[in-house]
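Can you read through this structure? Questions will come right after.
Note that one protein chain of the assembly has been removed; the remaining protein chains are unaltered in position.
What follows is chain A.
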Amino acid sequence: MTFMRSILGAAASLALIAGAASAEPAVIFDLGGKFDKSFNESAYTGAKRWAEKTGESFKEIEMQSEAQREQALRRLAEAGANPIVMTGFAFGNVLTEVAPDYPDTSFAIIDAVVEGPNIRSVIFSEHEGSYLVGTLAGEASKSGTVGFIGGMDIPLIRRFACGYAQGVLDVNPEATVLSNMTGTTPAAWNDPVKGSELTKAQISQGADVIYSAAGGTGVGVLQAAADADGVLSIGVDSNQNHLHPGKVLTSMVKRVDNAVEKAFDDGPGFETGVMVMGLDNEGVGYAMDENNGDIVDANWKAAADEAAKKIAAGELEVHDYYDDNACPYLQF
């Protein structure tokens, strides 16, 4: 029995090694799954686009629990997948441990910076995308008051808020920007009830366009804005325009799909180090589709596109909260 088992085991590993020769790229989806209508789905879209373009296939794993991260990463690396792209900063610690064991495999991690000779860290210029939706919010607001609702009060979210405020004030210097953070603990990412209440509070202070960068809390923000009369919301990360058609002004999108597609395109041994996805390489942007086509004026769009060009060309600088941990446009 034991002998049989080891023979079977040997056969199985042979089969694995045989499969490895092709060096397919792989993508690991974080908790939340491939079809989360957000971050992971965007990564999947990018991988699929690459597959259709090249006619090749890729490996994929969906995380089901925290404990699987290292196992999944090692399994793909052992199976010869190369490069391996993972979505989400939660892989940071695991990758630090795993990457040195597979020096010939290229890893890419999205939304975190991990040091290593074979690791590409992809981060996004959220402040630039936020600036663009800020200009749209400043144009769309009739009351001259716009709102920002962040999730947990961390520098990343302040970076969103600061870019947004700058965008608003650049098109309407008289505007008032209200800013609230949901909380200071991770629970702030998943408190839609508080998100709704914050939205109602901002609406009663006169806000008529509200941008939420708050994860699950944002669901409550978008809902409360959609329920109120004459109030628009702005989604984040992925295109959330479809959640409440005609009520979501636009969404600040992080093009995770582009990052994944690029990593697959570059193939094994791609350039490592920190890769910043900004306006210059279509890493961030704002979403336009059939759901918000009627509410975004063509002139506003033209102005936003103009600003995007200037930022990409370096003519217009959007303040980055990371630079000095301060924001000249907004009091926190």
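We adopt the following convention: a residue touches a chain if its C-beta (ideal position, glycine included) is under 8 Å from a C-beta of that chain, and two chains touch if they have at least 3 such contacts; residues count from 1.
FYI, contacts and distances are computed from a predicted model.
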Note = The chain missing from this complex carries, among "Simple sugar transport system permease protein", "Acyl-CoA dehydrogenase", "Glycine/D-amino acid oxidase" or "4-hydroxy-2-oxovalerate aldolase", the UniProt name "Simple sugar transport system permease protein"
Ask   = Which is it among A:Val133, A:Leu198 or A:Ala259 that touches the chain not included here?
value = A:Leu198
Query = Which residue, A:Gly220, A:Gly235 or A:Gly285, contacts the hidden chain when the whole complex is considered?
reply = A:Gly220
Ask   = With respect to the chain omitted from the figure, which of A:Val113, A:Ile154 or A:Ala187 is a touching residue?
value = A:Ala187
Sites on chain A contacted by the missing partner chain, in the whole complex = 31-33, 35-38, 40, 180, 183-184, 187, 190-194, 196-198, 200-201, 204-205, 216-217, 219-220, 223, 243-244
